[in-house]
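Since the structure comes first, as structure tokens, the remarks are kept for the end.
Of the protein chains in this complex, one is absent; all others appear in place.
The chains carry the letters A and B, assigned in the order they are written, with residues numbered from 1 in each.
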Amino acid sequence: MNTLHFATSLATQDRWGILVAAYLFLGGMGAAMIAISMIIHQYFRADRVLTLWGTLSGEAMLGVGSALLLVDLLHPTRVWEILLPWNPIHVPTSWIAWGTQFIVWAMVCGLLYIWPLVLEEPTLRRIPLVGPLVDRWFNIPIIELIGGIAVLFSPILAWIAIACGVGTAMYTGILISSFPGATLWHNVLVPPLFTVSAFSTALAWLLLVQHAVLHRHDGFGKAFERVDMVLIGIEILLVAGLLFVILPSNISGQATLHILWHSAGWVIGFLGLGLLIPFLMEIKGVSSGWKSGFPVALTAVLVLMGGFLLRQYFLSSGVYAFQWANADHQSLINAGIYRILTVH
Amino acid sequence: MSWEFPKMSRRTFLKGSGVSVVGATLSGAKWNPIWMKEGAEPTNLKSDEHFVYSICNFCSSFCSLRITVAEKNGQKRIMKLSGNPNSTLNGEKICARGQSGVRQVYSANRIKTPLIRVEGTQRGEMKFRSATWDEAWDYIARKSKGIKPWEWVIYGGWSTCSFYIPTTFAFAHANQMPNLITSPTQNCVFNGHFGTNSMTGNYVVHGENIEDYENSDYILSIIGNASIGGVSTCRAIRYSAAREKKVKTVILDPRASETTAAADEWFAIKPGTDLDFTLAMLREMLNNGWYDTDFLVRHSNMPFLVRKNEHNAWALYLSSKGEPAVIDADSGKVVFLPAFSNQNTVAADGSAVMPVLHTPTGFQYAGESMWTVFDAQKQDVQGYTPEWAAASTGIPAADIRRITREFSMAKSPILMPGWSGARYGNIQMLRRVQAMIQGLKGGFDVPGGWIFGADYRGGVRAMWENKDKPDAPPMASLAGMPFVYWAAKAASDPNTHPHGYPAWSVVYREQTPKNSPDWAAFSFTTEVGLDAVVQGKVMWKDKPYLCKSILFNGTNPLRDAPVDFWDTVLKNKNMELVTVMDVMPSDTVAYADVVLPELTYLERDEPLIYGNGTNPDNMLITRYAAIPPLYDNVILPDALLKFTEIISGSAEPYYQSLEKLVGLPAARLKTLTEEYRRKGVKNPFNAASRQVSFELTAQDAGISADKLDQELREKGVYLTETGEELIEKYGMPRKMPLPTPSGRAEFYSNLYGKMRDQHGLWDNPYFSVLATAIPTTCRTNEKKPMDESEFYFIYGMAPTVSHCSPNSDFLTLAGINRFRGNIYTGLWVNADRAKKLGFSDGDEVSVTNLLTQQKSKVSLYLTRLVREDTVFMYSGFGAQNPALTNAYKMGTALNSVTPNFIEPVSGGYRTQEFTVRLDRA
Partner (left out) sequence: MKKYAMLINLDTCVGCNACMAACATENQTPVWNPEKFRTYVYDEEVEVNGKFIRQFFPKLCNHCDNPPCVSVCPTGATWKEANGIVRVNPEICMGCQACAMACPYDSRYGATYDDIKRAGTEYGEAFLKRDVPSVDKCDFCYDRLEQGLEPACVETCIAHARIFGDLNDPNDLVSKAVASGRTQALMTELGTGPNVYYIHTLPESLV
């Protein structure tokens, strides 16, 4: 007979904070955006401007996101190790290793893919002050040569970028789900949820670009809205599955639920404003259309906000269920979960 | 008038006793020290590392150390401290404080140079300037001019008690200073051990008892924790060995202590009522015949005849030669026994006797009714039924009966004798009764019982061996209570010094009415009366007996007695010079005029060789400096030598006193000191003392000093005899008399009897010769129900802090303390009670001592691990000196709540005899 009694206590982490949440958000969205841009350019004849907007903002998001992560590292200069292309071979189980390669290659191939488009884009050469400089660089033979080669390989580049973009979007979820300590993280719904959310936010961004920057109301806008509506629908199902099926299954999940249901940022911010309202608005937009571009742009902003809040709450509400108290006395008493005895 | 110690001139001790072996057999049980690794010596040290052996300096457990020192680019650095696997005291184990000692050496907060208080500032302000040693000594010389020897107080802490008694006593003697205070006497051992030791006669700071837990089969601990789980390593490892063997352990403690966490049963007894519990135990055992008759008959004074004297108090019936009387079992006749012996089966006239324990009914002798001590005690405890004890202790009578039965039925039970005692007035009686209960089972110097430390046993042996040499140096030839009597006599006798002043504590006692709460019969080396002295209220030969200078060494009393007390004493205008010798900027340092930094224990060679403290085995130990000194700091012996030069004009008296009292040859000491000084050795006197100590000890051990030095350098310990061998030959009292006045285990206490007689305290229970009840009075009106917000207050030591010492500032310990948070630094309040008061965990509340109105702020720790009517706090926190950057204001200082009321026997503090009120801050 085993008389070992373990008390369980619960704790959230504070290692990965807002910077990592921003990284996961920007990374997923940026990578998805590169993938979408490649697809619409290769197969749906998206024009140069839309493609450049999509790809370059995707590149920027990946760049900024990665930079944020770098800041968060204890020893940032060591990062070169994971940039080496063969790194995943040494650490095949590490999703960060794979994810880094996805990011790198999505960025590289995306950039190469749009290289010729960049060279062609006159607005770039007209930017005040730097325009003349850009003009001169773009005429450097090697730059032009790269552009030429890129055209030759454009389908391959597109496919690598798409694969890596999707990979990156998925990886952000798989990474989180490889942390077994918390039920919120360690379950099969997380990778699809993060992937769907990445694409949904990327589409939202593109919608925003379409409506707020380019002021276009073409077929792409409609298509983005439709797809986004479907994605958000799926996201709602995934979130519901998580909230109603997975989290209630054990104490870590229950504690997460407790936190989430008591957080206005999650309930109002994410579920309400970031998910349900945009879903309803997109249903309306898709079925009966809007009179102006403003509701579409607003919806897009809400989706983006929701995307960030999802990551932020994911990181901050994953609850480790430690056997024996790790958290401080006060928070245990306050949480009303002190002295829970489980007999194994 | 002055304290007169019982007449036990060394010559009378052993008369007629011999160290005969009658009947007592020791089962040959082997110690099984599981903490010792069989043949394990796997020390492939890294190439740039080596070991140095030494002794820990953070409590009186005296643990042996093995120090790992690394050397790089000619720089030496202490990497780690471990226990010394060669030592059977603590093996390779040391506690958290011991581990963290290296942080003292490298602490940025360490005092690095002498400090002199800035002109124009007040003591306590902590405004100092760095000074050179010459400046510091000049300053002391200037300030001490005109201060008379008796106006000095030498104040040492536990380390003085444990290591430097010879060094310090000789210093005081040399400079004709009668006033010596050692803080542990008052706040620690004296109050508790005095009781225990009245029964066994043994007295040495914490070394007299080492409980053989691992061979015991039942352990009962009463008011004890730090001595095991809190932690005294040498005891804790033995206790754990017992736990591994599933020995039943029962703890009485109003809160769940560390020891409780590793025990089978915990009784949250009502504070201050433990004596009642033990009295009920005593009654049950006596009534049910649960005792070792053979032991009592042969080795205790239980069979001695007593009668009621003219004051209706129990008194031994003695012959004109002071011999006790017993009734012989065979003849039924009264027979006189030698006044001093370890056994009762040979009469004074040499004939054989077998005393009886029980007096025949209506027994009369010489026209008086008489009883054996046994019967007298039995009569006296009849009122103390388990039901009676249950009412006060809150422990059900059935449990008291059961525990007593289990304890009595055990083969070798241990009633943990308890350690620090300054809590209640009745602690001495409690510890006496505990010793009696242990004695009823014959549990002294037997496997699984109380074992006496080998070093100490050696002292007792030497005392008996020197009994016919009246000129033997007393500090080398007296041990146990006889040493205490000698020292107390020296302090209280006006003729000890040519100036004719006894210690002021004696004068103060004489001036204080016996029924006053400030009176204590045996206030030896305590601060009782110091405030009155400083204020000029104590008169000697019609002149105020003043105290003008205090030298503190290795002690932090500012966190011990209430701050007000020290503030008044140290800021008094009569106080001309306050010197503090320390390593860290303790709270006491803040009150100094001049601060003398000592080298840390890891940077110094020790002046003497010691026995291995609380170890049944006799092992010689000493300290070796692990690294060269980091700063130009002093070592105690050289500082005291310098003080002697200043105060007495030359060092000569110090050398002479060391020879006379300790037996160190003065001439040799002097020559060596000069030699070392010429060689440019810093602290040459320390080096000389050490060399002489090596020479003398080696001679005793029958080896050369070089060989001893080599052994100690290589192993850290030198084993001379094992505990088993020693007990076989010198077990007390079976083989060798105890250092009690009668040589026997004294159920009838001659010590308390002597005090009672001397002061005529016939019906004062504190001075009762037999066990008796003494109530604890925490409240002015005990009958009045307690308010919702009123609580009893208790405290105990935290495993990570020594007493009130600045080692809470050592980084590692500070880190652990922060991790434990309010458990360590808060006030434990029962969660249910707190809820009723509307308090939550972590609340800041104010706590008021309802007897003294001392007030303080605490942070609450809500828990179910403390009685509903009691709050608990760990002592050792709340440092107020900002120079302790890591410990400053962490937690609350215990002495901001506790009072310094004293008990009337030895002036020990009653630090828990009050209640507190909790209010919203």
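Quick note on the criterion: a residue touches a chain if its C-beta (ideal position, glycine included) is under 8 Å from a C-beta of that chain, and two chains touch if they have at least 3 such contacts.
Keep in mind that this is a model prediction, so the values were computed, not measured.
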| item | value |
| --- | --- |
| Displayed chains contacting the withheld chain | A, B |
| Touch with the omitted chain, as defined above, among B:His50, B:Arg77 or B:His358 | B:Arg77 |
| Touch with the omitted chain, as defined above, among A:Ala31, A:Ala46, A:Met61 or A:Ala97 | A:Ala97 |
| Listed residues B:His311, B:Arg818, B:Lys836 or B:Lys857, member touching the removed chain | B:Arg818 |
| Residue of B:Ile55, B:Ile94, B:Val858 or B:Leu918 in touch with the missing chain, whole complex considered | B:Ile94 |
| Positions on subunit A contacted by the hidden chain, ascending | 2-7, 11, 13, 15-16, 69, 72-76, 78-79, 81-82, 87, 90-91, 93-97, 100, 175, 178-181, 320-326, 339, 341, 344 |
| In subunit B, positions touching the absent partner | 34-35, 42-46, 70, 72-73, 75, 77, 79-83, 92-100, 102, 106, 108, 228-231, 233, 236-237, 239-241, 243-244, 256-266, 799-800, 811-816, 818-820, 823, 863-865 |
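Methods note: only the chains that are shown with their structure count from here on.
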| item | value |
| --- | --- |
| Between subunit A and subunit B, centroid-to-centroid distance (C-alpha), Å | 68 |
